[in-house]
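Here is the structure we will look at, set down as structure tokens.
Every protein chain of the complex appears in place save one, which is left out.
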Amino acid sequence: MKIIDLVNKLGLEILSGENGLNRTVSGGYTSDLLSDVIANAQENNIWITLQTHKNVMAIASLKDLAAIILINGNKPEEDTREQSNIENIPILGTKGNAFETSAKIYELLNNE
Amino acid sequence: MVEETISLQYKIDGGDFKKAGYASSQIKKRLQKLNIHPKVIKKIVIALYEAEINVVAYAYDAVIRIEIGNETVKVKIKDNGPGIQDINQAMEKGYSTASSKIREMGFGAGMGLSNMKKNSDKFDIKSKINEGTEINIINYRINIKNENN
Partner (left out) sequence: MEVKEVVSILNAKVICGKQYLDKSVDFGFASDLMSDVLTLDADNILLITGLSNLQTIRTLEMSDICVVILARDKKASKGMIELAIESDLLIIETEKSMFKTAGLLFEAGLKSVY
């Protein structure tokens, strides 16, 4: 499944990095601990988090993640958006929480 | 009815993450013995615990004072510490100066102060740079027995 499909099916808001929306998602990773994401997220995972800290983009790029979903209506800072546009790694937004967002993506990826 | 006030006092040290929450836990146990409604207890201890974590994360030490009266439960947390430069900014959801160590401990989302306010019927915070921060919280007391009256 492509990121754009998840965006459409779940009504996610595209906050930045639009050029990366055609990447294929390999799975999901839900975490708010940066060190954990560095250690355990897999390539092309979509990362679900509450963290808006500027390091999230650096980590997404380091781990070659497909996209980041910010939950709870959180918004990235301006320099994080810029970085996302440069790296073509989309940042998406939802008002939902991590439990619900993760579960719905899990379901969509599983029924592919 | 005679106004009876129970006063409790605890000292907390900055920097000691292992002990954070001990005072809040003791106070919770004490409140539970007094017939106070669990929803009210939850509000009080959540605000207190957030305050305790902030002291551990940002200040040197602090004193917590609780006054449990017939009508209200008052909580004062007064710390010695760096103080807060801009209180309005600190109260904003998402604003945080937490170190990466604090973030890896499960805090530093910038939600604590606003959550303290949410859990208080009256909330007041004042701070002096290089001296410290003082938070005063008042919650109205609702007793379990009075609930159905």
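A and B label the chains in the order they appear, each numbered from 1.
Quick note on the criterion: contacts are C-beta pairs under 8 Å (C-beta built on N, C-alpha and C of every residue); 3 or more make two chains touch, one makes a residue touch a chain.
Note that the coordinates shown come from a computational prediction; the quantities given were computed from them, not determined experimentally.
Engineer: Please identify which residue in B:36, B:62, B:109 or B:137 touches the non-displayed chain.
Structural biologist: Only one listed residue reaches the unshown chain, and that is B:109.
Engineer: Consider the whole complex, including the chain that is not shown, and state which of A:18, A:43 or A:100 touches that chain.
Structural biologist: Residue touching the absent chain, from the options given: A:100.
Engineer: For the full complex, which residue in B:12, B:36, B:53 or B:125 touches the chain that was left out?
Structural biologist: Among B:12, B:36, B:53 or B:125, only B:53 touches the chain that is not shown.
Engineer: Tell me where the left-out chain touches subunit A, residue by residue.
Structural biologist: Touch set of subunit A with respect to the missing chain: 27-33, 36, 40, 48, 50, 72, 96-100, 102-107, 110.
Engineer: Footprint of the hidden chain on subunit B, which residues?
Structural biologist: Listed in rising order, the touching residues are 17-18, 20-21, 24-25, 28, 38, 42, 45-46, 49-50, 53, 105-112, 115, 118.
Going forward, only the chains that are shown with their structure count from here on.
Engineer: If you average the CA atoms of subunit A and of subunit B, how far apart do the two points sit, in angstrom?
Structural biologist: 34
Engineer: Please output the residues of subunit A touching subunit B within their complex, sorted ascending.
Structural biologist: 32-35, 50-53, 74
Engineer: Help me check something: in the complex, which residues belonging to subunit B touch subunit A?
Structural biologist: Contact set of subunit B toward subunit A: 94, 100, 103-104, 106, 109.
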